[in-house]
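Only one protein chain is missing; all other protein chains are in place.
Then we have chain A:
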Amino acid sequence: MTTDNARRVISVIVVNEASVLSRITDLFSGRGYNISSLTVAPIPDTKYSRITIATLGSVKTMEQITKQLHKLIPVLRVYEHEDMVEKEMALVKFDITENLSDINTICEAYNGKIVNAGETTVIAMVADEPKRIDNFLNSMKRYNPKEIVRSGAVALER
């Protein structure tokens, strides 16, 4: 994690109140920082939400991002993940005429399966590390995916 412009993942714990997400994203856009992906949801049984942000930056940039985020009044904690379990999710829609058993087998290799089947299409779901999601989506190209949706990352420190 010492190279410049490396991919980094941070978690921001914020008070779950109106416009808190805009405060975070405005800070990134206003200061010229980059957001690769962003995931947000309430933390169960608390008044807080967890925002997971994947970003690119040098160590120095990350230090500034962390400090600037800390300055926002509704921010409780900011930490950069170093040793983490990180997952993303992807949903992919295929025509029902594609080779579904192959698709299902590949999905299983990426912690997923076909989760919905309709009259003309099926939807597969996988949840895995971002890099592996990249690989999965690459390997799916041959099955002519009709639509792909990919979530941001969620991460927990080991």
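We take it that a residue touches a chain if its C-beta (ideal position, glycine included) is under 8 Å from a C-beta of that chain, and two chains touch if they have at least 3 such contacts; residues count from 1.
Criterion: contacts and distances are computed from a predicted model.
With the options "Histidine kinase", "PD-(D/E)XK nuclease superfamily protein", "Iron-sulfur cluster-binding protein" or "Acetolactate synthase" in hand, the undepicted chain maps to the protein name "Acetolactate synthase" (source: UniProt).
The chain not shown here is touched by just one of A:30, A:44 or A:118, and that residue is A:30. Interface residues of chain A facing the missing partner chain: 14-15, 18-19, 22-23, 26, 30, 63-64, 67-68, 70-71, 73-76.
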